[in-house]
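Every protein chain of the complex appears in place save one, which is left out.
Chain naming follows the written order as A and B, and within any one chain the residues start at number 1.
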Amino acid sequence: MPAEKRIKGDGSGIPDGMTGAVLKVNGDDYPVVFPTNHTLLEVLREECKLTGTKHGCELGECGACAVLVDGQPVLSCLQITTDVVGKSIETVEGLQHGNDLHPLQETFADLGAAQCGYCTPGILMVAEALLEKEADPDDEQITAALSGNICRCTGYNRIVEAVKWAAAKKRGDDWRPDEELFMGTEIPK
Amino acid sequence: MAKALSKPPEEQGDATETEFNLVGKPFRRVDGRAKVTGQTRFADDVHFPRTVYVKLVRSTVPHARIRDIDLSAALAMDGVLGTLVGAEMPDSFGIMPVSEDEHALAIDTVRFVGDSVAAVAAVTEDIAHAAALAVKVEYEPLPTIASVAEALATPEPQIHDYADEGNIHKKVSLKFGEVEAGFEEADLILEDNFFYEGSNHLALEQHSSVAVAEDDDRVTVYSSTQCPHYVHRALTKTLGIPSSRIRVIACSNGGAFGGKSDPFNHEAVVAKLALKLGRPVKITLTREEVFYCHRGRHPVQMNLKTGFRQDGTMASQHLRTTLDGGAFGSYGVASTFYTGALQTTTYKLPNYWFESARAFTNKPPCGPKRGHGTPQPRFAYEVQLDKAAHELGIDPAELRLRNLVEPNTITANWLRIGTIGLKECIDAVVKGSGWKARYGKLPEGRGLGIACSAYMTGAGLPIYWNHMPQSGVQIKLDRSGNVAVFCGETEIGQGSDSVLAVVVAEVLGIDIRDIRLCVGDTDLTPVDLGSYSSRVTLMVGQAAKQAAERARDKISNAVSEHMEVPAESLVFTGGRVFPAHDPDKGIAFNEAVIIAESRFGTLGTTGSYIPPRSPGRFRGAGVGPSPTYSYSAAVLEVEVDPKTGLYDVDKVWIAHDIGRALNPVLALGQIEGSVYMGLGEAMMEEQAFRRLPKHLSSSLVHKFPSMLEYKSPGFHDMPEMTCYMIETDDERGPYGAKEAGQGPLLPITPALANAIFDAVGVRVDQVPIHPDLVLKGLHAQATGHEARVGPAEFPDIDFGEPLIVHTPEQGGDGRAANDPKAKRKSLRSSSGTMKERDEALKEHSSATLTTD
Partner (left out) sequence: MLRLPPINLQSPETIQEALKLIAAGDVRVVAGGTDLWPNMKRRHQKAETVVSLMSIPDLDIIDSNSSDIRIGATATLADIIRDDNIRDRFPAFAKAVASISSPPLRNMGTIGGNLCVDTRCNYYNQTEEWRRSIDFCLKEEGEICWVATKSPRCWAHTASDSAPMLCALDAKVRLASVARERELPLRDFYVDDGIDYLSRQPDEILTEVVVPGTSDDAHCRSAFWKLRRRGSIDFSTLSVAAAVWTDDNNVVTRASMYLGAVGSAPIPVAEAESVLVGNKITEHGIARIARAAHKIARPMDNTDFATSWRGKMIEQYVTAALREVAGLPPLRMQPRHTLKVL
């Protein structure tokens, strides 16, 4: 970590056990002072007030807290904050382009890939990282990429379809999921 | 809050398909945008300046008297602002009036590892945690009761002194019809023992509550709850302040599945501490603590005996169940009845005897989880039907079709069945899966299994006896054209906000974006009992429809005067109001509201819903009735590896009688999510405990209270799914709708067991179906033993004298023939306010178990 990014220094008044730093989140600077033992999850939610990032276990077992650090998905509940000072952090709050939803946000909302919405931010961020490196991921790639994220509402299949739909939108392709995902499968005669 | 549609309604589907504006079309849920942008405010996202954080000190012993709580070390820590112990909140609470056995913090006795003993409040959660660890509690141990068997063998000491007998919380025996005679006329009698393990909801959001004191006796609590109204009642009991000064706001729930439908002690603790400290107080549970709150699926042992005739029809059934209830009542009395109540709703069963016992044990309390008490006996029933089909040489799908309950009939246990689309469900999954060509004919190791189920669309009775609506909606309209809808319902992910909005938008013919919702706030919204028992679509939907129709009628009256056209001729659609015969003469909706506001003054309407009275009049008849029932059928395809017992579920076909899908894309999500959760229970999920060697320790602990070791299926574990929605257009539901959020879970576990049998010839009569069980069955098969794995026996329990209830077929009147308590109950007051309820109350009120 670049030491010069740390505010703490002579006369800073920051006591032992605390760290002062400027975090770069969604392109914005967040000057924060936080207990050094607080993970990125805690600092994002409690100091930056970016509560879009969720927590389901705080032990790296559910994926709800996933955010991007320099474009890579990490579990913010296990990410010691001082290690990401000076790096680019992205959270769900930064996904939108202006007031327009990101394609992933659109397709998750329209396809019912978010029900309670609690695992959604983590899944969106992991999916975003996947789409950044893979413009047209197949089911297997999506499943593998998202396999660290637990969702208790949807049964997952709709999430995989929503990621594919978003990838298509991002590519400018007009592919969309089967009509049966919107209306149910036609009753066999 | 109302959110934008992805597209204007007119582009959202083929408008010519139905007569509806919105109903039946897939549109973005109203909270969709908030949920994908991080804007949705869950309880832990609520923050106030100067918030104080609470940690609960939890019992480290399974059963003990509390000798001493030493808070001194905690209080001496910098940043600790206060503590709370049980004696400061002596009044008990509990969801069911018959089992108000919980306290905010334990008084005298702890009943399981994780039971709450004290609370510590501090300026940070770090300090609160350190302080909680510093609290010393001295215990005087009591015997550990770890199972139903131990509860039966250990009547003393009682975990609760109000139990029916010893540590048996509740005993039930209900006999409908000529059960013994039925068995005599049977050609085939099957008797099997089954076991269904308990499981946790594992909602991804951990419970959280924030309390803010607004005066010396006025407090607001934000909470992750499915039932703000019941939390409000519990806070009224525990805080000792008037209910008019307690406000409960249900935040959007990050999943619930029944796990947030009890009022919880931590909600009372933060409210009390907020009043004590004068600062906002927050608690957010860890995952481990969520496992201690539990209220999940009861572990249930079952003995099922059914008499079949040669043609596959059923003559009689006797079902016995035991429930391992854990340390508190919770919804347990209802759960107990539910392990038998819906057994009659799918197939004709002329004679039926149901006996059950729920035990208190030193474990976190069980309660309602998706399907509440019914997946367990449904598993037993559907697996036994599969066995019967093989014994009788009848195709399992055909056997079910021969037994279907007729629509608009009353079952042997006095449940009124409305529409039933089960035949269409079975037909759909049979055709979709290629059942006829493939069942019993797939290569070794590959198999198909079928199962069916039914579920309630809302419990017919409220949790506590009252004469008031179960759901209320208020609508406010004004000259802006915006329609504000107020309702106590709670969004838990199931899409209840969207149901509320779509019904109002449908009636008024407006865009959903022109609706603003205010929900789940006990001060601002009319009471809705909560998001449980699959009641919201039907009950909130009907209340919303009534309120919206009243608003529409008001507007119609004013507009008809203004336009000089008959009110009945006015059509509300596309954001306009116009006479049917002359659409060009129409006006915009907001202009119509202006006319109405000018004519009548400030506009507001209300709607209420009370379910129709059920015909059952015996004690226990309160559990099971519903305005209507949903039906499901599922076929699963599995591949089993005969060398390891490992198996993959490759494909699921599920058909669900939903009455009508108000928003198909959301309804499908409920069906798929139910299948997912059913698969989790079928394959891996278990709330398991460790009893340490008794000679070394009395401890009884949750085996693995974590997301890592409590196995819930992930992305890799989900099969391909085909969903058919069967629309039966039930007159009791809004626009014909029934539930979809629970029913489709039920057929999944038995369908898996049946598919494994088709694949390798092994019967696994218990869930979860771990691979070692399959391998054990295969080993038995290979060594010439019965290829069955499951419990060998059922506990020897005296369920007491059965209540004898004559069935409708026998000419019964819905009352028990031998109930000594019945007469006394008939003297109960019958004053009421609503028309339907008035009629209902003319009868005596013995139907409700909550008056026991």
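Going forward, a contact is a pair of C-beta atoms (placed from the backbone, for glycine too) under 8 Å apart; a residue touches a chain by one contact, two chains touch by 3 or more.
No experiment lies behind these values; they were computed from the predicted model shown.
**Student:** Specify the residue from the set B:228, B:509, B:713 or B:777 that touches the hidden chain.
**Tutor:** B:713
**Student:** Out of A:47, A:61, A:110 or A:161, which residue would touch the omitted chain in the full complex?
**Tutor:** That would be A:61, which touches the missing chain.
**Student:** Touching the left-out chain: which of B:437, B:696 or B:792?
**Tutor:** Of all options in B:437, B:696 or B:792, contact with the hidden chain holds for B:696.
**Student:** Check the options B:104, B:684, B:721 or B:767 and report the residue that touches the missing chain.
**Tutor:** That would be B:684, which touches the missing chain.
**Student:** What is the set of chain B residues that contact the non-displayed chain in the whole complex?
**Tutor:** 44, 58-62, 113, 125-126, 129-130, 133, 284, 286-288, 445, 639, 641, 643-646, 648, 684, 692-693, 696-697, 699, 701-706, 708-709, 711, 713-717, 770-772, 775
**Student:** In terms of residues, what is the contact footprint of the unshown chain on chain A?
**Tutor:** Residues of chain A in touch with the missing chain: 1, 16-17, 35-39, 41-42, 55, 57-61, 63, 66, 72-75, 78-80, 82-83, 126, 140-141, 144-150.
One rule holds in what follows: only the chains that are shown with their structure count from here on.
**Student:** Could you please state the distance in Å, as a whole number, between where the Cα atoms of chain A are centred and where those of chain B are centred?
**Tutor:** Here the centre of chain B sits 31 Å away from the centre of chain A.
**Student:** Quick one: in the complex, what on chain B touches chain A?
**Tutor:** Answer in residue numbers: 6, 26, 28-29, 31-42, 44-45, 47, 124, 126, 201-206, 252-257, 286-287, 424, 427-428, 431-432, 492-495, 655, 661, 664-669, 672-673, 675-677, 706-708, 712, 714-716, 718, 720-726.
**Student:** Over in the complex, which chain A residues touch chain B? Could you list them?
**Tutor:** Touching chain B from chain A are residues 35, 37, 45, 49-59, 61-62, 64, 91-93, 95-96, 101, 104-106, 108-112, 114-121, 124, 143, 146-147, 149-160, 180-185, 187-189.
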